[in-house]
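With one protein chain withheld, the remaining protein chains of the complex are depicted in position.
Letters A, B and C mark the chains in the order given here, with residues in each chain numbered from 1 onward.
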Amino acid sequence: MVGPIYIIALALGLAFFLGFFGKSAKTLSVYLMLAGLAAMTCISGTWLSAFIDGSVSTQEIYTAGFKPPYSINLRMGLEEAAFTFIINLIGLLGGTYLFQTLKKAGNAAMSVFIILIMSLNVIVMTRDLFNLFVFVEIGSIATAGLILLDKESKALQAGLKYMIATGVISGLLLIGIIFAYSFVGNLNIDAIIGANLAGTTAGMVAAFLIVVVLVLELKPFPANGWGLDVYEAANPGVGALVSAAIGTASLFVLHKVLPMAGESFYPYIVAVGVITFVGSNLVGTQQKNANRLLGYSSIGQLGLVVAVIGLEPVLGTSFKFIAFALIINHVLAKAGLFWISGIIRKANISEWSVLRTKPALLISFLIFIFALIGFPPFPSFFGKYQLIMNLISSDNIGTAAFILIGSFAEGIYMFRWVGDALKNEVAEDATESLDCGKLNKVLPVLLMAVAVVAAGYLSIPFVDGAYSTYFIPLAFIMFIGLIDSFLPAVVKNVVSIAGMAYFTYVMYPIIEGDLMRSIFFGIFMIGGILTLIPGFAKKGKREGFYPAALLMYAGLATIITADNTFGFFFGWELMTAGSYFLIIRGKRSKAHAYSYMLFSVAGAYLILFGFGFAYQAIGSSLLEGLGEIKLLPTLAYTALAIGFMTKTASLGLHIWLPGAHGEAESDVSPMVSAVLLKAGVFGLMLLFLNMGDNGETILYVLGWVGAFTALMGNLSATFQEDAKRMLAYSSIGQLGYILFAISMMTTLGWLAGFTYVLNHFMFKSILFMVVGGIVVATGTHDLYRMGGLIKKMPLAFIAVMVAMITMAGLPPLSGFAGKWLFYNAVILKGWYIQGVIVFFAGTIAFMYAYKMLHSIFFGQLKDNHRNLKELSPAILIPAYILIAGIMYFSVFPQDVLQPINELLVSLNLGDTLTWAADGNATTVLSNWNGNAVMIIIVTTFALVLLYTMLITGKTKKLEQFNIAYSAERPFRPETTHYSHNMFAGLNKAIGFLVAPGITSFWNNVSTMVMDFAGMVRRIYSGNGQVYAGQIIVYIIVFYFIALGK
Amino acid sequence: MDYSITKFLWSLLGLFIILNWGMLMSSTMRRVGARLAGRIGVPMYQPWIDLAKLMALKTWLSHGVMYYIGPVFRLVGGVGMFLFMPIIFGSEIWSNYSFSGDLILLLYFQSFGMLGMAMGASDSSSPHASIGISRGLAQFAAVEVPMTLAVIAIAIQHQTFSFNSIMEAQQGGVLNWTIFTNPLASIAGMLAMLGAMSHSPFNLVKAPNEIPIGPPTEYHSSFLSVLRTNSAIIHVVEAALFMNLFFGGADTWLMYIVKTFFVYFISVFVGMVFPRMKVEDSVRWFLKWPTAVGIIAVLVAAYWK
Amino acid sequence: MDKKFMVALLVAAMAVILFPLFQSFEGGTQLSELGQYYTQNGVSDTGATNLVASVVVTYRGLDTLGEVTILFLAASIISFFLSVSKDDRIENRTVMSVTEILSTASQTLVPIIVLVGAYILVNGHLTPGGGFQGGAIIASGTLLMFLANPNHKLNHTIIHVIESTSGIAFVAIGVIGVLMMDGGFLSNKLFDLGTPGEVISAGAMPLINIFLGLKVGTELSNVLGIFVESQNEK
Partner (left out) sequence: MDQYLGQVVMAIGFILAILGLYGLLSQKNMIKMILGFSIFTTGVNIIMVAIGYVKGGTAPILDAEGNAVAKFVDPVPQALVLTSIVIGLGVTAMMLAYVMKLYQDKKSLNINDYKDLKW
């Protein structure tokens, strides 16, 4: 194996050698430089693989032939090998990426480039403090040089600021080092660590200076204006190096040197890291410049790792994995993003929509962003999960909370960016500035994207509860993604449905015997297949649709089949990501998908937070831990409940839903409404079953929340003019019922809940499919622009009517089962007033049911709809399959409800309902025989119809306008279709209840955060001197907080 | 579960009695109203004449399938309500098909006819029909609140939703009637009844006199006869519902007739005294006083439970 | 508040932080562990009588390599972005005329300065001095030349060749140390250590000092040259 010292020799020799060429042979020089970098990568790579094999042990490299501490020594161990490999790889790919730029800049720039990478290698390997200083300086100067690659005025300014800042801190570092030498008599890092430098006051000051400077090298918030300017002004290729390679090396150094300051100093490093992570991401929310935004994000991510480094004593054996996962994730994703930025060459993130013209880059971009936020299957997901678990297990709840807040803040700007990229208009001349003709620019980006996925896969063995089977559906989705651009939607639809059916078949045995899981699994999978069928009505390729839909369903399936919190959370995040991509496909969905994502991410972090307590309780990821929470159970359960309620869109957390569901594509709405929302219900059920006595208060509060959600949702639906938004609000209301029902925690309540879950799944699928199809056919969302369609679409009308009768809970259809169970449950539970609110909501539901039926199917047919035909069978077939389901449930409710009843009794929710053999259900309060009701009503209907026909006889159909209308005969359908503001009277009376108070509440919150961020970022005044002053202030404040006592 | 033909015929007989009693009651009230206004009014047999005439008129015209089926829905709603409620307390013959459900079923089945009717009238394409329906639904929603509160209060009080059990609890003297044992719930319930009966002041839905608004306006001849039949039935059934809940039910046909007349009379009498309200006012009114009374009733019932 | 006052406050606070360091300093009572080792074993280890030189060149040779690299970097970067393209260059800019004394003196002094530099450089392992010091003195000769004639042109090709050659030689010596002697990078024991005190002694140290001096001298001169030439921009 080639000695690591050759990395230095090779790089320096090559750098000096390039000097021979002067200004000539530039192309050759670039190739030489790349060859050198490749050789360096190979050297560290062979070491790394040898260490992973276990065929070598840690090597100490002595220079000058003397043993340390008398001479400088380097170390090559597993960690050093890994870090140098990352750095060299980024160097190699970064050099490849910068090929043209470096060639233009000349041989000097290439020398600087290779020296920079070399210095980072030495920084990682050296065990001598002063040697570390020298190579840190080399790195700084080389960076200052590379900043100038583009020779712009801004870059010059940034470079000067950078030099001033690094100059000041390196002087202080030198003072620290020389005094450390004075106290210990040695410059060897291991010797200094062994010597208890921090034991004396002065020794502590020396150690403080060393550590604080190394922290400052990582640009901690808020003393980091100089770093941000570099990110903004430098060539993105250089930004990638600064963020990925230099940041990585600096982290390693901090880790190496930190023990000098002693155990007691670690918490301050944690604080520094967390403040940086939260602060930088928060301030970043105001940023629109892509490179500067990446700077904020880089600084934040590095801050997170700094915090992890400070947490080393706490994290124990997981430390290395967590730190490495976060670093590798940051390196790969951030380098990739910077490189994309260099290809896109658009300063403002709102212009990044041009990415859509390059699908490969767009997918890479999305992979990087989702990796940064910590979505599966990327390494940061694994790292963050384990980090939060360990933090809460070790009682560092505040730290965990702040880390999650910081992650959320990062999401705020990252998803705005994604939204811009996916939805903004592409300007006509936008592609002109693109610089992706050269393979050497694009290839590194794609490599990073592949690498970050691979790194996620490699993380599996390190996290408790992670199985490689979670990647199987992902592999299928990747396959669909690969064929996505070539095949028409029909083929992909068939493949997707087949894939889902097979997956269902394979996965079902895992949950067989668990009825609760089976029900939800059935809803997700059968619902998934049924909601995919309307896709046959769509034409074209529908690029991106199938990967997204399958991602969502894969996530849903994983949630159900997982036996541990990790798997659950893995599925939860997959589902969130998939549904986000589905929702954002709608024409006007950008803002709605954004708010959906923010609520989802916040909810997911709350869930993760709550899972931490479960992990704490049993020391593993198993779901059983949820029932064992002893540490702050109320906090944990509340966090989990709120987290799940972001998905069920309960009152206060619902504002994303109407837009997200209403504006989604016609076949996406049933997926995200009828199917997806049940994931939140499943989560809540799981939670409630485990809360035990700790949950009494929470359940009581949630009962009220559910009741008001139902009222608010239904009332808002009544006042909607937009057909799909009406259905969306209706979903909020229905989910409110469900929340209320399961909050009762009784057999009857839960039975009602399950009835609602099943009914809502069926009727909302039908409604969204059919109404979605009608919206597409008529070309309008507005109910008052439709009308009279019963004559054109009788089958659609019957489907909607059945669904609406079910929703309204009228006997004899299955909706009444829910109502009946509800009444019984409410009285037995004693939640009377809440119950009345829910029943009031129920009667209101009746109103929008009528409004929708009337406005779409009755009244006046519009002139431009005269040529409409019945909806496509692709929509009607799944709708009628679901109607068959409703009918079965209505006629034989006991077939469905009796097993569930037995399940609930076995769950100790009480035995309060008995079933007779003839289908009569009895509680202590009441009885109901669904079977008999159906027989009687059908018979009566038949007899009455017969009677009516007898006395009426054969009729002839009237013309459309053949009505008396204020003594005039109308001639325009528009003037005679009563639909707009239909319930004006109700609105006048109680419309104030649904004044958009909650929306404005959240608007105010977001404005406040934004204003705060805008205020804080004023500290980045742009003045290099001020930045230097801020560094000094930072040191002073840090000193007086940490050592002031 | 008795689905025998005998049972069916007994129910049919009950239905026939109720239909005629409903028509008689309606003509009585019309006469009472006329006298109050200083007119003579229609003869007592007028409803029968009207019904016969309407049935005899064969229509040729329809706006569509739903228009045709709307009255059917409506009548099924009325008949169904009748069938799901026992007529005479303690009588197996006159228990109808009340075994299939109880108060909850009845409360929800009320809407069945309404929805069908609403759709049928909508199918006529006349905006006036839908205007009337929208008002009716709004008012119905508001009325349901005190109604639900009253029902819940009674259910708490008697710990049952079963008609038989509720009536049973009220046997043994006038003072055992809910109106005396639970006056607050009864007040809320009776106030709700005023709305449910759609008489003045809560009859903007039909508003028969001033403007041609509301579902019945759209129907003529035999369709109207179906609706008339239903309205006769439903008035009695509604009154019987309140009788069963608050006035001890009926253990003989005589009591049935007396008590339903009395309940029905209350609603008509109020209508004669108060002028019609706008729909937003009636919504506000129902959500204010009757609801407040109902909430207190529930709280009191829950307290005494 | 006045900005300067605030800065003064900051600096004062900084002084407070640094004060314990000053306070702990006892004025030098004894040698550190490392210092002791070097004074006792320096000569036998490296064969150089100048212990500073033995530390700089041998014990901490990697630092020195880094140091050279920094100069190289600075020179490269400055040349990269201060270089003036031919089109923008004024060939001979008019400058204030230099006095007779200065120009004459420079002609005599420059060779002497270079000679002194060379001496210090060659004897670096014996007497105070070494590659850096020698190189710096040589560069001061260049400075004097520029002072005497601002339009003087340095021959960049020669400078680059010397610079690169000596740099590569430095690295090569280091690598040979690893390959041949098994002594580690930049080992001094390439050649016989010889008799301490003689010019040809101390193993590779004199050679390294020479390359170091050449490199430092050329790099500093180069930086000076670039600064001067950058003034020729139109």
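As a working rule, a contact is a pair of C-beta atoms (placed from the backbone, for glycine too) under 8 Å apart; a residue touches a chain by one contact, two chains touch by 3 or more.
Because the structure is predicted, anything quoted here is derived from the model rather than measured.
Q: Can you list the shown chains that the hidden chain touches?
A: Those shown chains that the absent chain touches are A, C.
Q: Thinking of the whole complex, not just what is shown, which of C:L34, C:L121, C:I137 or C:A204 touches the missing chain?
A: C:L34
Q: Can you tell me which of A:I178, A:L622 or A:L795 touches the chain that was removed from the display?
A: A:I178
Q: Going by the contact rule already stated, which one of A:E79, A:D229 or A:E573 would touch the omitted chain in the full complex?
A: Per the contact definition at the top, the residue touching the missing chain is A:D229.
Q: For the chain left out of this view, which of C:I70, C:I137, C:I159 or C:L190 touches it?
A: C:I70
Q: List every residue of subunit A that touches the chain not included in the displayed model.
A: 130, 134, 137, 141, 144-145, 153-154, 156-160, 163-164, 167-168, 170-171, 174-175, 178-179, 181-182, 187, 225, 228-229, 232-233, 286-287, 1017-1018, 1020-1025, 1028-1029, 1032
Q: List the subunit C residues touching the unshown chain?
A: Subunit C touches the chain not shown through residues 3-4, 7-8, 10-11, 14-15, 18, 22, 25-32, 34-35, 38-39, 42-43, 49-52, 54-56, 59-60, 63-64, 66-67, 70-71, 73-74, 77-78, 81-82, 127-128, 130, 132, 196-197, 216, 223, 227, 230, 233.
Methods note: only the chains that are shown with their structure count from here on.
Q: If you average the Cα atoms of subunit A and of subunit C to get two centres, how far apart are those centres in Å?
A: 55
Q: Round to the nearest whole Å and give the separation of the Cα centres of subunit A and subunit B.
A: 54
Q: So what's the Cα centroid distance for subunit B and subunit C, whole Å?
A: So the centroids are 107 Å from each other.
Q: Would you give the residues of subunit B that are in contact with at least 2 other chains, written as numbers and ranges?
A: none
Q: Subunit C: which residues touch two or more other chains?
A: none
Q: For subunit C, which residues count as touching subunit A in their complex?
A: 7, 10-11, 13-14, 17-18, 20-21, 23-25, 32-35, 37-38, 45, 58-63, 65-67, 69-70, 72-74, 76-77, 79-81, 156-157, 160-161, 163-164, 167-168, 171-172, 174-175, 177-178, 181, 183-189
Q: For subunit A, which residues are in contact with subunit C within the complex?
A: The contact residues of subunit A facing subunit C are 3, 5-6, 8-9, 12-13, 15-20, 22, 61-66, 69-72, 105-106, 108-109, 111-112, 115, 119, 122, 126, 128, 130-131, 134-135, 137-138, 141-142, 144-145, 148, 151, 175, 179, 181-187, 200-203, 205-206, 1029, 1032-1033, 1035-1036, 1039.
Q: Note which residues of subunit B are touching subunit A in the complex, please.
A: Counting only subunit B, the residues touching subunit A are 1, 3, 55, 58-66, 68-69, 71-72, 75-76, 79-80, 83-84, 97, 99-105, 108-109, 111-112, 115, 118-119, 122-128, 130-131, 133-135, 137-138, 140-142, 144-145, 148-149, 152, 155-156, 159-162, 212, 222-223, 225-226, 278-281, 283-284, 287, 294-295, 298-299, 302.
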